[in-house]
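Submitted below is the structure of interest, expressed as structure tokens.
Every protein chain but one is kept in place in this view of the complex.
Per-chain residue numbering starts at 1, and chain names A, B and C are given in the order in which the chains are listed.
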Amino acid sequence: MNLHEYQTKQRFASYGIPVANGKVATTPEEARDIAASLGVPVVVKAQVLTGGRGKAGGVKLAANPEEAFEKASKILGMSIKDHIVHRVLIDPASTISKEIYLGITNDRTVGKPLLMASSEGGVEIEQVAAENPDAIKREWINPSLGLRDYQARNIAEGINLPREHWGTFVKIAKALYRCYIESDATLAEINPLIITEENVLFALDGKMSIDDNALYRRKDLAEMRDISAEPVTEVQAREAGLTYVKLNGQIGCMVNGAGLAMTTMDMIKLYGGEDVGPANFLDIGGGAQAERVAAALRIILSDPDVKAVLFNIFGGITRGDEVARGIIQALNEVPTTIPMVIRLAGTNSEEGRAIIDGANLPNIRSASTLTDGAKKAIEAARGA
Amino acid sequence: MNLHEYQTKQRFASYGIPVANGKVATTPEEARDIAASLGVPVVVKAQVLTGGRGKAGGVKLAANPEEAFEKASKILGMSIKDHIVHRVLIDPASTISKEIYLGITNDRTVGKPLLMASSEGGVEIEQVAAENPDAIKREWINPSLGLRDYQARNIAEGINLPREHWGTFVKIAKALYRCYIESDATLAEINPLIITEENVLFALDGKMSIDDNALYRRKDLAEMRDISAEPVTEVQAREAGLTYVKLNGQIGCMVNGAGLAMTTMDMIKLYGGEDVGPANFLDIGGGAQAERVAAALRIILSDPDVKAVLFNIFGGITRGDEVARGIIQALNEVPTTIPMVIRLAGTNSEEGRAIIDGANLPNIRSASTLTDGAKKAIEAARGA
Amino acid sequence: MAILIDSNSRVVVQGITGREGNFHSLKMIEYGTNVVGGVTPGKGGEWVHGKPVFDTVKAAVDATDANVSMILVPAPFAADAIYEAIDAGVALIVCLTEGIPILDMTGVYEYLKNSNSRLIGPNCPGLMTPGQAKVGFMPNYVGMPGNVGVVSKSGTLTYETVAAMSAAGFGQSTCVGIGGDPIIGTTFVDVLEMFENDPQTEKVVLMGEIGGRAEIDAAEFIKAKMTKPVVAFIAGRSAPPNTRMGHAGAIVEGGQGTAEQKIDALRAAGARIADNPEHIPSLLS
Partner (left out) sequence: MAILIDSNSRVVVQGITGREGNFHSLKMIEYGTNVVGGVTPGKGGEWVHGKPVFDTVKAAVDATDANVSMILVPAPFAADAIYEAIDAGVALIVCLTEGIPILDMTGVYEYLKNSNSRLIGPNCPGLMTPGQAKVGFMPNYVGMPGNVGVVSKSGTLTYETVAAMSAAGFGQSTCVGIGGDPIIGTTFVDVLEMFENDPQTEKVVLMGEIGGRAEIDAAEFIKAKMTKPVVAFIAGRSAPPNTRMGHAGAIVEGGQGTAEQKIDALRAAGARIADNPEHIPSLLS
């Protein structure tokens, strides 16, 4: 789960990381009032859960409250990579003499949180990392020790931070780590961490992602989820315990397991050519039970582009008979004429096939293998 | 630093460990009032920072407030192993169906906290440990993981605790560990942890020792120190940064380093025979400066049994010149006719000897070696 | 020979009294796996499928000499279950549980490194040495004894591939699902090394997917150390580019996470690449 910039910065502030004292507006009028109360030139920043908002025109300077109104009017309602802007953050404008990158994420290769920094902060940091890896300074953090002062000093020295800022930098880095751990985050990033022309260090922008698996014990964070910022189907899928990502093709896919779900998409792409492709990624997860399967089918069928549905279920912990009952339950609730290709294998798959056959449903073809299923689904989508 | 039973139990209670709801009295009247307010038979327990109070008559049952008054009158003011009883704890009396031992200390061999329990709790636990080590169940605790539920369950199973008590036992053990760690303790012990005849589990008695080196960061615990329960000289020594233990001999010893201090005592004992022995253990610590040496000398001379003083200083981090200046400063402040034997070696010892010689002090003999110093001090003590 | 499990493995199931633990223990027993008992705190003394249930892993190991533990407990309790198995001295721990917080696994990973236990998973389908033993979810019928080692990040994709292999007559020495979580106990490289050293294994099938750099590490290992032929499949070629938050993940991966990059690295290391997992048997010939 991703947090908005304004949520991230509020959380950073609660850990003592210096951030600008801006506020969030949902209307141009609010934006004007906030700018007026700040009394200085401001930046109007789109709050969307995706990157690249600057290039998309989602960040604008405003010299006065009227300009803030105007810019907010333009930005609110904008679509940035399919994310609609519902909120803007009004921050005092800053003078920037230096931009630093400072981020923490999990390094899966060593199984530890990794603190990274570069003196070349800003949006081009990935390019810096690719072209000049040494410009990124790294400290792996032992989870039982936490981030130690000397590690933050090593980074400060490594990025040639002027020594007068070391004390603040060490505090910011340690606060960022505490915030990361105590939020069960998978990402906590300050980019850029700036030195202003007044020689003050603070976090100009911030990003956090929270481990979905840990939200059960981070209720305060779970409540910060902005479902208005997400496609409706993805929200529905999550609430049903599914993973769903909408794509641009015609064949709805319902598969158990992320690897097999991707493979099923790959096979549709491989055999489908230019005209037919997967309509979605959908993993019903392990041990999926009937209700979840029904919810998944409803979500797939809500996509008007879907011309055929491919069920590819290879039971392990998931049991074929339960999937079959789920399909029948969903088709009873959501009648449809869209053709379906069902391929059941693995645990309890014979029982599952018997249930499907016994239901005598129209528009259903069965498939024996993955390749067979993909090809039949492609035929069905083309025939429709 | 040791805590009293009542302090320990208050702290245990703040971690959720069930304890009796007793109160502390400093007079027999208070004891009576507390017993009256509890309204049940009580136990009057001497609060002293030493073991063996039960055998010394420091724990008595009282059936009613008047008896509580009487028993408290007898116990208050009592001396238990040289510790005067200034306080009694008045606890409701319990029926005991089972006594369990549960303790945590540091196991220096493996460098980890060790949780120990036995189904044979009570004062004979050390005998149990010596005669039947398997009756003690042990779990070493990884400091980065803390005490895990399954470790407490392993212990509960190992001591054959009835399963109905497992849930409470796991909570108590985990609370005890948290209390141990968050107190920078070196000992946290519940002995006995009882099962009452009403089948309730709770801590009847508790002991905690706090790491003196950590008191700088445990201000709340440092304030719990009961200096009225300690000999005055030991309090003075601690405040001066010294370690002092009064013994029964005639030769005051001032030595740097615990090992050499013990060795100096051993040499006095070795060569002194029956009539002359060390009057104290005193370690002036590493890097001892003049003021500390002067304080040490004042403490040694406050012991009326002292017939001679032996200085044995082998400088390392401690510097001989500073010790010499400290001796002269102390002798100026505390004139005495008691003979002194001074042996200085190591870092800056030549400068130190020059300072002593230059001061032309009476009653001072110098010694060249440890053995020479011990023998000269013995002669001096016998001659006095 | 085989790797990790065989007919001598003595398996205890942590979470045997749960719905899934009960069901899959039965499947394992039916497969012939030597399941010697189960663990559920508070249920010691009960019996499941004729196997004794213990309150603690320690008690289970003391009583049964179990050397493998399968963990199938809810995610909030899974880390504790792994620690318990490590402390009880279980040599091989197979954690099937999905949804364990990364922070929990960070601690487990550190503890594991300094222990004598090996962890497979979490969030994995387990493993199977056909004809000898199965620990986990793999459908009983898919495997067939043979000499191809199989290692995969994905559960169901493994079943798919193993079933196709068996149907085509390519039996397996051992099939290992390592799990796809960010932090796992046993990596591709670990398993490749075991297969390289296993006399029974003659060829190896590796199934990876997009994200992370485990397949890149595997390619480097194959290039440097493997003498046995490897056939690989990478899932996710059709996945849209990741729209991830922030830059940290990309910096860590160093831009090596796409299917194309992984396929290129594996091909350059000498592996044969399958477009379709059902074509793997033909590439094994």
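One rule holds in what follows: a residue touches a chain if its C-beta (ideal position, glycine included) is under 8 Å from a C-beta of that chain, and two chains touch if they have at least 3 such contacts.
Please read these numbers as outputs of a predicted model, since none were measured by experiment.
Asks: Which chains here would be touched by the one that got left out?
Replies: A, B, C
Asks: Would you mind spotting which of B:125, B:175, B:203 or B:308 touches the chain that isn't drawn?
Replies: Of all options in B:125, B:175, B:203 or B:308, contact with the hidden chain holds for B:125.
Asks: Would you mind spotting which of B:33, B:107, B:234 or B:303 touches the chain that isn't drawn?
Replies: Among B:33, B:107, B:234 or B:303, only B:107 touches the chain that is not shown.
Asks: Based on the whole complex, identify which of B:17, B:31 or B:49 touches the chain you can't see.
Replies: Result: among the candidates, B:49 touches the missing chain.
Asks: Which of these touches the unseen chain: B:158, B:278 or B:339?
Replies: B:278
Asks: Please pick, from B:181, B:222, B:235 or B:338, the residue that touches the omitted chain in the full complex.
Replies: Touching the chain that is not displayed is residue B:181.
Asks: Name every residue on chain B in touch with the hidden partner chain.
Replies: On the side of chain B, residues 2, 49-51, 81, 101, 103-109, 111-114, 116, 125-126, 129-130, 133, 136, 142-144, 181, 184, 186-187, 189, 191, 207-209, 211, 213-214, 216-217, 245, 247, 255-260, 262-263, 265-270, 277-278, 281, 285-287, 314-318, 345-347, 349, 369-371 touch the unshown chain.
Asks: Hey, which chain C residues sit against the chain that's not shown?
Replies: Answer for chain C: residues 113-114 touch the chain left out.
Asks: When the complex is taken as a whole, what residues of chain A touch the one chain not shown?
Replies: 142, 144-145, 148-151, 153-154, 157, 163, 166
Here, only the chains that are shown with their structure count from here on.
Asks: Which chain's centre, taken as the mean of its Cα atoms, is farthest from the centre of chain B?
Replies: A
Asks: So the centre of each chain is just the mean of its C-alpha atoms; given that, what is the distance between chain A and chain C in Å?
Replies: Inter-chain centre distance comes to 27 Å.
Asks: Taking each chain's centre as its mean C-alpha position, how far apart are chain A and chain B in Å?
Replies: 58
Asks: Which integer distance in Å separates the CA centroid of chain B from that of chain C?
Replies: A distance of 54 Å separates the two centres.
Asks: Identify all positions of chain B at which a residue touches two or more other chains, and write them in rising order.
Replies: Where chain B meets two or more other chains at a single residue, that happens at 144-145.
Asks: Can you tell me which residues of chain C touch two or more of the remaining chains?
Replies: Residues 107, 110 of chain C touch two or more partner chains.
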